[in-house]
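Sending over a structure as structure tokens; questions will come in a sec.
Just one protein chain is left out here, and the rest sit where they should.
Going in written order, the chains are labelled A, B and C, and every chain counts its residues from 1.
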Amino acid sequence: MPKLTYRDASLAAIQHSMRDDSTVWCVGEDLGRGGVFGQYKGLREEFGDARISDAPISEAAIMGAAFGAAMIGTRPIVEMRFSDFALCATDELVNQIAKARFMFGGQSRAPMVIRKPMGLWRSSAAQHSQSLESWYAHIPGLVVVCPGTPQDNYSMLMAAIACDDPVVYLEHKGIWDIEGEVDFSKKYEFGKAEIRREGTDVTIVSWSNTANLAVEAANALSGQGVSAEVIDLRSLWPWDKEAVLKSVAKTGHLVVAHESVAVGGFGAEIVATVAEKAGHTLKGPVRRLGAPRSLVSYAPNLEDMLRVTSEMMVTAAQETLKKAS
Amino acid sequence: MPKLTYRDASLAAIQHSMRDDSTVWCVGEDLGRGGVFGQYKGLREEFGDARISDAPISEAAIMGAAFGAAMIGTRPIVEMRFSDFALCATDELVNQIAKARFMFGGQSRAPMVIRKPMGLWRSSAAQHSQSLESWYAHIPGLVVVCPGTPQDNYSMLMAAIACDDPVVYLEHKGIWDIEGEVDFSKKYEFGKAEIRREGTDVTIVSWSNTANLAVEAANALSGQGVSAEVIDLRSLWPWDKEAVLKSVAKTGHLVVAHESVAVGGFGAEIVATVAEKAGHTLKGPVRRLGAPRSLVSYAPNLEDMLRVTSEMMVTAAQETLKKAS
Amino acid sequence: MTFAGHNFERGRSLLEMMERIRAFEEQACLAAERDQLVLGAIHPSIGQEAVAAGIMYNLTTEDILLSTHRGHGHTLAKGASSLAMMRELLGREGGCCGGKGGSMHIADFDVGMLGANGVVGANITIAAGAAHAIKLLGDDRIVVDIFGDGAINRGPFLEGMNWAVVFKLPILFVCEDNQYSATTKTSSMTAGDGAAARATSLGMRSTTVDGNDVELIADTAADIASRLRAGGPPEFLHAKTYRRTGHTSFDPATYRPANEAAEEEKRSDPIKRQRAVLEAAGMSEADIQSLHENAQKEMIDVLKEAAETPFPTNETAFKDVQDIGSPAVEAY
Partner (left out) sequence: MTFAGHNFERGRSLLEMMERIRAFEEQACLAAERDQLVLGAIHPSIGQEAVAAGIMYNLTTEDILLSTHRGHGHTLAKGASSLAMMRELLGREGGCCGGKGGSMHIADFDVGMLGANGVVGANITIAAGAAHAIKLLGDDRIVVDIFGDGAINRGPFLEGMNWAVVFKLPILFVCEDNQYSATTKTSSMTAGDGAAARATSLGMRSTTVDGNDVELIADTAADIASRLRAGGPPEFLHAKTYRRTGHTSFDPATYRPANEAAEEEKRSDPIKRQRAVLEAAGMSEADIQSLHENAQKEMIDVLKEAAETPFPTNETAFKDVQDIGSPAVEAY
């Protein structure tokens, strides 16, 4: 099994998909030179400039044009560079792409993948660091996924490209270089969480890079005799309620952690769902970890003030266990 | 005390503010002819076309220009017509307006009101019906308010215009014509909920027009001997946690209801907060009501399938009381 | 007004289509005002029918069209069923979009009509993308994208035009200029020389025509379509017409000079003009009248039948959202 970086896993998924299906193509600024994070490196050489297409600095047109192209028989992969810039194409994504199929009574499909690298990336400051996965999960018509490992960035991108729904594909730009074994034959099923670590005392639910931190937290907790189960949701819509509820039924303790702002974050959806469906079975208070409702600073120490760390998860787990009722 | 419609209450607030402060001005498409819902009617006659300014169909420019104008000494009121169209100006609102003050280390302010009429309005279909208040509540830098009554649409708009933060002002376009007494001397304090009805058995938390439905639900429940307390949050950021927690401490039962999509809606934030802070004090399961994660149809019967009604609130209240633990 | 080489069959067809569009919208307005059957807003294109008829005459159902909130005429001329359209306006089963879209989101993919749009200007980049796919797939279809004069002040106008030229796509952009944007005279909010000048600055061949002369529009569109089919670069057509009604069927349009609409009707009604052309070309008054009556009859029947059609079944409210994930709120 090859060991690949998170970046190269996505490259392999695109390469494999493009070889299999001539209607798959990629479009975005600077793609011809490999893309801003090298996540398209070498593809133009193999597939040419029509299928690895540059674009003007026109996010609205990139998104809108890809949508038009998706409606009549191609499968575009749209590169938004930084998820922040994707906000320049919000009407296109939310009012057009997400709504068309329904509005037109099922006449259309928009099989497209919208890549929006998100998250903290040292000293990128407020306009290049945002994570808005909860926004997209709130929008009917969109599939929303947040891969956190090289394996998932292969399998999930393969599945996203093959999917007939528009998929908001949120890679974390802080982890392009992390490595892991990638099994190309592994298939991803939308809405299936991955149990990254089994445990019996407390459930930690997370996604994207924060799920990697959750694994670290679980390791640290295990040193303290606490057995934490780590659930990497991977997709937020649909999300694996069953896996979470099953785990919480076992542990009775829940910590939800994400990098994005806590207020109105998707963690609230998870906690609310557990409260509604299984509130009475909890053995301690739930804990939700997310960023303060502040903006991301440039200075590294200030940036760090917004980070959700594995230490915070450890503390939260300890607290909910301590306050067990 | 005058009896005013929701529409005219907002008109009065603008008129009073513009008379008091010559830096207040309004900008948006068709404002000179009174705006699309008549909510600027007559203002041009009093204040002229520079202060009640038309605009090209350029939402990004309306938002961006108002921001520039807010940074150097004016207080613009921006009209987005339908909250859906405001998505054409998302970069301006989220990456620029919300972030500038922080990013520039406190050098700037953006005292502006962004009016985005939202909500279901008979047969307006998917591109003219959306409610995205949870999006804005998730964005640091923004104040988010959802008035549901004529009084609030006066007092809250007065407060929003006077506020030095950017205020996302979400009127509900289904209730322009509802009438109520308006006390011009009543001041609104951001983050203060209104107890629309006091009660002891169950707490119903809501906002915007859904709060009006919640009052109806409470009336119906009282006929069944159930005393429901109705909390109209009015502002979502900041939101009145204290009022909700205090009420839930009294009733032990919580129903949260909003018109927008349930998944990732702001109801999740409220339920999650209560679960975190007071989960152990609840006497029955919490209930969250919101729209299915589907789109708004044109055909009225289909549109109705997405509505959260007062009947649904009554049922939810009954359920949580029945399942009291 | 007769001229050598006048294509009589085409001229007759153009008039017939304009009559049908007019009759459809008159019935739609009656359905809205008299019968209260159209619950959402409708935006009539009465007086603007020449654009729809003249351009669509040159397209097949394989070709692609994108349109606006004011799109009944374009859609009908592209070949959609008047009954399915009327059902859609009334939100009924069997409507083009199953009653889920209504007037502003009318679409008929079977005839290449990829949708009206409720967001001004949003169709421009989407249309460019449709043309992009056509080019990628090596198809020989072409795309027509229609928008109003107000749309040229939105960002996607610039981005979509630039895109089409950069990628040399088979698309015709049409600015159907009816001089108004809702209640605003568009010129008061528009800088420079307007639509065609902007398109020209973006490197596009731009043609400006009298938008009430259906034969001229048909000729011009024929030339452009053949250049596009031969692999030519994108083109721009600025058609100047006039919005005779209010913005919506309910808008009395009191903001415009009294008589402006009446005078425009006298001066430039495209149907009257085309009747005169055909009369000059030898068509009998009776034949001309029968085109009118047939159209009237079709649309009266269509309204009647649409009004008798049931509303869609409730469960369609959750259909066609997406393949992955269920939209329903779960019962607890």
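The working rule: contacts are C-beta pairs under 8 Å (C-beta built on N, C-alpha and C of every residue); 3 or more make two chains touch, one makes a residue touch a chain.
Quick caveat, the model's predicted, so the values are computed rather than measured.
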item: Hidden-chain contact residue, picked from the options B:Leu11, B:Ala69 or B:Val230; value: B:Ala69
item: Among A:Thr5, A:Gln39, A:Ser58 or A:Ser131, the residue in touch with the chain that has been omitted; value: A:Ser58
item: Of B:Trp207, B:Trp237, B:Phe266 or B:Tyr298, the one touching the omitted chain in the full complex; value: B:Trp237
item: Chain not shown, touching residues in chain C; value: 153-159, 161-162, 164-166, 188-193, 197-198, 200-204
item: Contacts of chain A with the absent chain, listed as residue ranges; value: 29-30, 32-33, 36, 54-60, 84-85, 88, 122-128, 262, 285, 287, 289-295, 297-303, 305-306, 319
item: Missing-partner contacts on chain B, residue numbers; value: 23, 25, 50-51, 53, 55-56, 58, 60-61, 63-74, 91-92, 95-96, 100-108, 140-143, 163-166, 190-191, 237-238, 276-277
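The rule is simple: only the chains that are shown with their structure count from here on.
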item: Chain whose average C-alpha position is farthest from chain C's own; value: A
item: Chain B and chain C: spacing of chain centres that average the CA atoms, whole Å; value: 36
item: Distance between chain centroids, defined by C-alpha means - chain A, chain C (Å); value: 40
item: Sites on chain B at which at least two other chains make contact; value: 84-85, 88, 125-127, 285, 287, 292-295, 297
item: Contacts with two or more other chains, residues of chain C listed in rising order; value: 97, 99-101, 105, 117-119, 155, 321, 325, 327, 332
